[in-house]
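Complex shown without one protein chain; remaining protein chains in place.
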Amino acid sequence: MPELGANRWGKSEVRLSKVHRGDRIDDFSDITVQVLLEGDVEAAHMEGDNSSVLPTDTMRNTIYALAQESLTRDLESFGAVLASHFLERSDIDKVSVEIAERIWRRQSETGFVGGGSERRTATVIRGADNSTSAGVDGLVVLKTRGSAFSGFPKDRYTTLPDKDDRLLATSVTARWIYEGIPTDTSATWNRVRETIVSHFFGDWSASIQHQGYQMAEAVLDAVPEISEISFHLPNQHHLPFDLTPFDIPDRGVVFHPVSEPYGDIAFTVHR
Amino acid sequence: MPELGANRWGKSEVRLSKVHRGDRIDDFSDITVQVLLEGDVEAAHMEGDNSSVLPTDTMRNTIYALAQESLTRDLESFGAVLASHFLERSDIDKVSVEIAERIWRRQSETGFVGGGSERRTATVIRGADNSTSAGVDGLVVLKTRGSAFSGFPKDRYTTLPDKDDRLLATSVTARWIYEGIPTDTSATWNRVRETIVSHFFGDWSASIQHQGYQMAEAVLDAVPEISEISFHLPNQHHLPFDLTPFDIPDRGVVFHPVSEPYGDIAFTVHR
Amino acid sequence: MPELGANRWGKSEVRLSKVHRGDRIDDFSDITVQVLLEGDVEAAHMEGDNSSVLPTDTMRNTIYALAQESLTRDLESFGAVLASHFLERSDIDKVSVEIAERIWRRQSETGFVGGGSERRTATVIRGADNSTSAGVDGLVVLKTRGSAFSGFPKDRYTTLPDKDDRLLATSVTARWIYEGIPTDTSATWNRVRETIVSHFFGDWSASIQHQGYQMAEAVLDAVPEISEISFHLPNQHHLPFDLTPFDIPDRGVVFHPVSEPYGDIAFTVHR
Partner (left out) sequence: MPELGANRWGKSEVRLSKVHRGDRIDDFSDITVQVLLEGDVEAAHMEGDNSSVLPTDTMRNTIYALAQESLTRDLESFGAVLASHFLERSDIDKVSVEIAERIWRRQSETGFVGGGSERRTATVIRGADNSTSAGVDGLVVLKTRGSAFSGFPKDRYTTLPDKDDRLLATSVTARWIYEGIPTDTSATWNRVRETIVSHFFGDWSASIQHQGYQMAEAVLDAVPEISEISFHLPNQHHLPFDLTPFDIPDRGVVFHPVSEPYGDIAFTVHR
């Protein structure tokens, strides 16, 4: 019978976000965790005996459960907490924990801009049509307070609860049409971007549509050359991770960010 | 006050898989759905009144709920069922449903190979070391039966139930070392790939580790030139979608495939 | 002064395709190569002395140059040729070559379908509009003969030569509108797909637009329920790699496939 050589098992790409609540000022962490274990699992491979195979699903649960208490800005400490936890099992010889933290830059007491894929865009059409537009793509924004979603219609398939306050994140794509082209398009672009960002963070909203309309209104107010602005605001969900199955009081600060599915919101506002 | 122009809202990138159970032969669907609605939501944008805003979360639930009954091979029919469902609401004027089905090729009564990113690989090292390896990357396989996971250790953070039979999917990366280089490396590569695929589909397994060990054993048996084979077998989870909140008997055939996190399994087997 | 530990340098993601020309039947290889070297380059790191640093650009050139003669279906052999070539240098201690070959399935004497991202799609719209469409996404096709591009306008910025025959590759996205919905949408979808593929491979074309129009004409001819079909046919360029700087007779069979930029072709054909 062939021999088992080097081996390990674990959970990869565990995405987790956490709000570090303050009185008025919140901090925010957004990490991806991998946990890999090594131990005595020869019988699992060769005979299908799972008595030493801690499920990777349990590893995932553990990461969320321990994050509520132990995840701070000090990634190395959280890594050590996780590693020590799993090493307590007598059948585990080695634990490797990798954590990668996505960088968010603070913009307000509860607002952050995500690194990334931001682009300034321009579209010029000539001939049969004639227009000049500008825009921004991939402007990732997140706020830990100041957005609600409630009072929506309920039916047989509704499970979403009303929320007075929730974490709101989106990747803004905006396009605006210039009635007249500004003298300094770069300065105007900066002014529009700044208006979008400050109203995302500053205005309370009842929904992402409501948030976006206020952003649109502010842009039209700030830049007279713009006749119309369109937004695409995918709702990038950070799902509350339910800690109650683990006999932990759930303080509502640990989330599971998901890339898919996403709420797909788009609209145009014109003068 | 600026006017609201064209607008819509919905849910995008809803991933759903379904096993069409037969007596011995199963069929399998793997789709991504987008639902977009248009209706009277001016007050939602301008005043934060959500009374007409069907939550995109409800749309998602509805897609899974209706799939159990209505999703067949006929995508257009399922699209029409979804569109009609949402159009029944008096405040909805237009529904657009887009469905994209990933292609899986049947390999056995309950086994399928996914299209994709498959690569044949070779690694040649010369100088300080000396070795010739070959491999396969991105060989995506899925079976609807013939894999269990039970008897694993339970602790405070365990929520995964024991399973006698479950859907198993992975993207195989394998690398094998040639002790001696075969005369016809292409023929050998095909034989190894065929052995991997047939043992994934043909061998019952108690875990992905157990599945992989049997594949490794079969390859070493089939090709004497190979001294060692390593597998990376990420467990690509298809999570059962719980339909019981909707007062539907859950028949266990509708799943939510997720890209992340994934079970991260790797090991080497040598003679 | 700190010490230099383990180190290597090389070229990664070198994409290369090759037509293995026959009298009537061609074969086709599509590989990505990585070459990594180790050697005596301490002075390069610590003092900026490049006398032992073979440029990664030269490695790239060498891969293309040796491919004309030495790349067959036997990846391991080509890897060994490359490794031996670089190991001939006295200042190189170790060479690692990794090759990954993308799988193409033969469909005709000179035509191939690429693995991948193929999807069957359907779009159902109800309410203000009413339509049912179907389509295919990511159907990757390539032919080694049977497509020309010549007789186009030349201006100051033209460098492209007229070509009587060239390699043509695209990733087909097609959408067709059903006037009446077929009884068996899956059978119809298969017929449309088959028609597209066989006319891509079977019809000589003067351009990708000409190729696509013939595909559209054939689909409308084959399926009476379809009133209109739209194609998006990005021209996925395989650029001839010029071997003449290396004093090698260029036989026109070695190419550099590029992802970007691409020729972006789209059109609709209706009855």
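Per-chain residue numbering starts at 1, and chain names A, B and C are given in the order in which the chains are listed.
As a convention for this text, a residue touches a chain if its C-beta (ideal position, glycine included) is under 8 Å from a C-beta of that chain, and two chains touch if they have at least 3 such contacts.
Everything numeric here is computed off the predicted structure, so don't read it as measured data.
The hidden chain, counted over the whole complex, makes contact with A, C.
Of the listed residues A:Glu3, A:Glu101, A:Glu179 or A:Asp221, the one in contact with the hidden chain in the full complex is A:Glu101.
Within the whole complex, the absent chain has one touching residue among C:Leu139, C:Ile196 or C:Leu220, and that is C:Leu220. Think of the hidden chain as still there; on subunit A it touches residues 38, 73-77, 79-80, 82-84, 87, 92-103, 115-129, 132, 134, 137, 178, 181, 184-186.
Contact between subunit C and the unshown chain involves residues 1-15, 34, 36, 41, 44-58, 60-62, 65, 89, 149-153, 155-160, 205-207, 209-210, 212-213, 216-217, 220, 228, 230, 234-235, 245-247, 259-271.
We take it that only the chains that are shown with their structure count from here on.
Of all chains, the one whose mean C-alpha position sits at the greatest distance from that of subunit A is C. Centre to centre, using the average C-alpha position, subunit A and subunit B are separated by 23 Å. Chain centres here are Cα averages; for subunit B and subunit C they lie 27 Å apart.
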